[in-house]
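Sharing a structure, written as structure tokens. Questions coming.
Complex shown without one protein chain; remaining protein chains in place.
Labels run A, B and C following the written order; every chain starts at residue 1.
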Amino acid sequence: MSTVQGVLDRVTRVPGVRGALLVSAGDGLIVAEQLMDGVDGRAAAALTGSLVGRLTRTAQQAGLERPAFVHLRAEAGSVLAAPGPDDLVLVAVVAPDANVGLARLEMIDAAARLS
Amino acid sequence: MSLVNFTAREITCKIVYYGPGRSGKTTNLQYVYGRVPEERRGRMVSLATQTDRTLFFDFLPLELGTISGFTTKFQLYTVPGQSYYNATRKLVLQGADGVVFVADSQARRFDDNLESLQNLQDNLLAQGVDIRQLPVVFQYNKQDLPHDLILSHEEMDDALNFRAVQSFAADALRGGGVFETLRGISEIVLKRLAAGSQVA
Amino acid sequence: MSEDIRVLTARLADEPSSLAFLELAEALRRRGQLDAACKVARGGVSRYPGLADAHDLLARVLSDQGDLAGAFDAWSSALQLDPMRAGALKGIGFLYFRAGDVVAALDHLQRAAQADPDDASIPVAIARLRGEVRENGGRHEAPAPSPAPPAATPFEGIEGGEEGFLLVDGGGLRLGGMLRAPSGEDLGDRVAAQLAGVSREAARATRILGLGPWHSIAVESPNGQLILAAPTADTVLLTARDHGIPLARLGLLAERAARAARSWLERVG
Partner (left out) sequence: MRALEPWVVEPLEVFLAESSARLTLLMTSSGQVVAQHGFSRSLDVMTAAALGAGIVASTEEIARLMGVTRFAGLVHHGERQSCMLSAFGTPRGRWIGLVVFGPETSVGIVQLFFEQMVAQLVSSAPREQAPPPTLAENFESELDASLKALFGRT
């Protein structure tokens, strides 16, 4: 199994994670994905790639370094993102009851190991 | 297919100059381009090979003026004449509202003219278009060459113009017949457009 | 009661129409007896409503009492009577500075310097304000046509006060709060310009992904953390802190700030 698939496996194993993808943030395109039915990977890649890009610019304006983790919390679930090397972002779409703490640790660790 | 915009009262027609290689199709467009005021024409696009032969197509957008209250625009295309470019010829022919068949009047190009005309019929048929249903005019170019080298207007008509559609003698390099040809095809195309699907 | 106050009080009692109230109120103010000073100053203003000194004095007392709106009115009255009154110009400049309107503050202080070239404290204050304008790139709201008394800020009483919070409207303009770089520079306007777009994108992402409306965005960076929330449909609130506070607690702080911002928006809007 490739490193990337291994990374996605570890993230999707966390309870409540409905899908994980590796996204090229600048293009908003999927590099690799592991999704449950009903999760629109292309939309997740495009929208999260764009949002992470904008948040990175906002953080920089606020005097912060490139974000290591982003958690977008919504009524019916969350989107988690861990920027890795070379414009890659590890993205997870999770249910409202997901173990976000565990997913966060796995994702930060996995994103670092992508380099 | 021509497009008619009723809200902006605008008509746009696609006219394709067809014919064998080196018969003068690009020369027709170049002459038009040179004569028309800048604000009435767009950029002339030529996708040509290094030896100046048309590779894909030449394209010239023209704004004709107002006809019956419609701003009328023409898109003039040429196709590559060389026989091995048939695939691109077919693509350019798609959706044409009218065809100007530019024939080379030189006697030695007689067979090339016939072959190209046959090719036009085949390519139209492949798109489900009967050449008899499409506005077509003939232009017999290079009529300025010495008489012993060329066929006369009548001889050309006999050889190519079986349906006795409009035909024009031309010397495209110096502009002779270019205007008349464009005028001829424009009239038929617009008449046909106004009549719906009927041939004018 | 100290000797001088006793003497002044006696003089005023002997001759109620004298200007002794000016000295008496000032002496009481200096001693911190603000209520008594206020009473004397108000008496003087009602006896001599055309005396700029009386209004100026009352304004100083009210300002010390924390009644900034009252002080603003009193200094405005003094300026109506004497437009080049240095003390009143200084006072109003100070109030504008407290309200965050550095441009109007500078304007009043410059007029004060013209009125009283010998007051050394004025050029010092002007130099300080000019530094502030440079750091903020000169972006300041124009002074209101009829200056209102400074309004309360959205984050009063919340841990950190104004700093580290930024409340932004749908057009990316700052409504309140302040965001400082380590150098002390206020980054608020630049960050504010980005935030309206972030909010729109977050709403679009959660809508298209079928997650419903968004609640918050947490951003962790190696040297700090941000939480974004939407106190109302067309505002965004940013809460920024370093890693000294755990992220979950920062979330709670952001929620409190959002509630405060919401009620502040209801009050002012």
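The definition used in the following text is that contacts are C-beta pairs under 8 Å (C-beta built on N, C-alpha and C of every residue); 3 or more make two chains touch, one makes a residue touch a chain.
These numbers come from a predicted model, not from an experiment.
Judged over the whole assembly, touch between the missing chain and the shown ones holds for A, B.
The residue from B:L29, B:V92 or B:L160 that touches the chain not shown here is B:V92.
Residues 1-8, 10-12, 14, 32, 35-37, 40-43, 45, 47, 56-57, 59, 61-70, 72-73, 75, 77, 87-88, 91-92, 94-96, 179, 182-183, 186-187, 190-191, 193-196 are the ones on subunit B that touch the missing chain.
Think of the hidden chain as still there; on subunit A it touches residues 25-29, 42-43, 45-47, 49-50, 53.
To be clear about the criterion, only the chains that are shown with their structure count from here on.
Chain geometry summary: the mean Cα position of subunit B and that of subunit C are 77 Å apart. With centres taken as mean Cα positions, subunit B sits 57 Å from subunit A.
In subunit C, no position touches at least two other chains. Under the contact definition stated at the top, not a single residue of subunit B touches 2 or more other chains. Chain contact summary for the complex, subunit A toward subunit C: residues 38-40, 43-44, 47-48, 50-51, 54-55, 57-59, 61-79, 93. Residues of subunit C that touch subunit A in their complex: 179, 181-182, 187, 190-191, 193-195, 197-198, 201-202, 204-206, 208-224, 226, 238, 240.
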